[in-house]
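The complex appears here without one of its protein chains, the remainder shown in place.
Now for subunit A:
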Amino acid sequence: MIEIDVNGKKHNVDATEDTPLLWIVREQLGLTGSKFGCGMAQCGACTMHLEGEAVRSCITPLSRAKGKKIVTIEGLDKSLSEPIQKAWIEKDVPQCGYCQSGQVMSAAVLLRENPKPTDEDIDNAMAGNICRCGTYQRIREAIHIAAKSI
């Protein structure tokens, strides 16, 4: 059994240490907001926070996550999740929505570190998140809106 701390709760999970965090969280903890998209840190759909940093949980082995504080979309702090969600609603950002948990998690780190990002800052911070529906321009606008209320 390996102990992990997800969204402030400790869990003992039964898995080999090479198991990616994503599958532990999705299959064992039943938190399905973080998505599987590529399995090789290319698309960002699985983005979680590990000790506050955005990580691609599809390639983050349990061995790296154990004992660290992990936050998923379900546990994102309201000081970030609320303004971001409000902005996403205002701009009607999501289409299929599958990538959006990851987009929100990447945007949250950006806004925490850089409360007034420029377009270029946004492009750089969000470059690891693919949206096949092509909602990028709305994400960019929504981040600017969210920045005003954070």
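Worth a mention:
Here is the rule we go by: contacts are C-beta pairs under 8 Å (C-beta built on N, C-alpha and C of every residue); 3 or more make two chains touch, one makes a residue touch a chain; residues count from 1.
Here is the rule we go by: contacts and distances are computed from a predicted model.
Missing chain, UniProt protein name: "Xanthine dehydrogenase family protein molybdopterin-binding subunit", from among "Group 1 truncated hemoglobin", "Molybdenum transport system permease", "PepSY domain-containing protein" or "Xanthine dehydrogenase family protein molybdopterin-binding subunit". Contact with the undisplayed chain is limited, among A:4, A:55 or A:84, to A:84.
In the complete complex, the residue from A:2, A:31 or A:145 that touches the missing chain is A:31.
Contact between subunit A and the absent chain runs through residues 15-16, 18-20, 23, 26-28, 30-40, 42-43, 45, 72-74, 81, 84-85, 88-89, 92-101, 104, 122-124, 126-127, 129-140.
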